[in-house]
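Notes follow the structure.
Every protein chain except one is present and positioned as in the full complex.
Order of writing sets the chain letters: A and B. Residues in each chain are counted from 1.
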Amino acid sequence: MTQSSDLRAEIDRIYREEYGRVVASLARRFGDLDIAEDAAAEALLIAIERWPSDGIPPNPGGWLTTTAGNRAIDRIRRESLRDTKHKAAMMITDDTPHEPTGPVEDDRLRLVFTCCHPALAPEARVALTLRLLGGLTVEEIARAFLVPETTMAQRITRAKAKIKAAHIPYRVPERDDVTDRLGAVLAVIYLVFNEGYLAGSGADPVRTELTAEAIRLGRILRQFLPDEGEVAGLLALMLLSESRRTARFAGGELVTLDEQDRSGWDRTLIDEGHTLVRECLARVAATSARPGPYQILAAINAVHTDTNDARDTDWSQVVALYDQLYAVTPTPIVALNRAVAVAELDGPDVALAIVDSLDLSGYHAWHATRADLLRRLGRSAEARGEYDAAIAATENPAETAYLARRRAHLVDPGA
Amino acid sequence: MTQYLLSVHGPSSVWDTPLEEAQPMYEATGKFNDELKTTDAWVFVGGLERPETATTVDGTGNDVIVTDGPYMETKEYLGGFWVIEAADLDAALKIAAEASKACGGKVEVRPFAGE
Partner (left out) sequence: MTQYLLAVHSSSSDYDRSFEEMQPVFETVDRFNQKLVADGIWVFGGGLERIEAATTVDGTDGKTLVTDGPYLETKEYLGGFWVIEAADLDAAHQIALEASSACGGKVEVRPFQAE
């Protein structure tokens, strides 16, 4: 009994792991996402039926792709008989072999560009990427983004219908594409990561399935685009953030960088992230290309993860990197994060002047930053009001717990 | 290949733009059209007279009903359009971006239904 449920769990794991590969291969071959997805689902049913007695095949991904391909051909043949005008039959002869791990296999890369096409609504891009490449179920995606399952299903159905009707291609776009296609893909992956890293709301402060999926997609992208600095930068940024994940929470409360137990950081992820950042720096030095925002953010995280004691952080380096980041993306949120580093370098009074000049009063982190700076300046009464405002503006329970503790520890000058 | 409608919309007042002001746009669009006509993408282009020149004809019932004015009253109206042929949406968007630049307006890209 245990054995069979273990096997079923193993089949489900393989299926999810291989889903993107299977669907991407079939989508390229048959030019139709519905055919690809239906055939993948049929292949799963056959695997569940056969693998318990036949054993898991040595190349399960190849097995699933071949089986799903055969089911798709059967279906197209059936439909061709009903409708002689059906032109899909000609695609049956395209018998490109399945390459399970070789670097030439770029079907998933094609598909990620399709899923993140700028002609699709941004929220649909995220959902499609998680569904088609991540193999997450519609129910799982709906839960992760806290929308009803029917809403998420409609969003995905509508996006797939548009891909089909408007003929969005399954292709890696050309370099001279009119829009920033790679940027759109990176934005989707980072959004998935961030949604997992500090969930906007809901009971769980972290959704590891989303951070893990974003990193997996980042690795796939890196495999196919090894020379793209921003691809390496995004992967490094995610790895260095992920390395601190378990240290970020203690007893259901958010722990800020300076208070984290650094022995709890994942050294393997940090080493991998640092290697990527060094590679980016070398490329920037060799080509004099201006690094994009992901590379700069990764470099900032590399500085933070470079010391075993928060007090040894090279803050002048961090501020210099934020200056660079602000030059590339001059947003008030970047200015706010820069101000946090300025506080360490030039003192909380200088930082507070910067923070006060920013129009971010609807943003919880702005209030939390102000609260902390006011606390450090001994302006407890004002700090208390800002902690209240920050708590009111956040929905993440771990962050609320952290802010409430900080508020409770304020020295009351009146007492 | 798929046919796409590349349409441009504008409020009624657009048709009141003095010729001198509209001249650079006319010239840029004319140049774009001339170039497009030399490619396989070209199917049709036309700029419409102002929406007030529209008439609506209803021949679905027993009596023919002809009414002055467009089918729908909206803030903005179809001002003109291109019909192009493209391999996929990326190719269509590329032409649409050039069209938008030439005519100085946003361009809506919509596929025609297949045969």
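Just so it is clear, a contact is a pair of C-beta atoms (placed from the backbone, for glycine too) under 8 Å apart; a residue touches a chain by one contact, two chains touch by 3 or more.
These numbers were taken from a predicted model, which means no experiment stands behind them.
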Query raised in the report: Can you list the shown chains that the absent chain is in touch with?
Result: A, B
Report task. Kindly note down the residues of subunit A that lie in touch with the hidden chain. Result -> 118-121, 124, 158, 161-162, 165-166, 178-179
Report task. For the chain that got dropped from the picture, name the residues of subunit B it touches. Result -> 3, 5, 7, 9, 43-44, 46-49, 51, 53-60, 64, 66, 70-72, 74-76, 78, 80, 83, 89, 93, 96-101, 104-113
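Convention: only the chains that are shown with their structure count from here on.
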Requested in this report: Enumerate the contact residues on subunit B facing subunit A in the complex.
Outcome: 2, 87-90, 93-94, 97, 109-111
Requested in this report: Enumerate the contact residues on subunit A facing subunit B in the complex.
Outcome: 117, 119, 165-169, 171, 173, 177-179
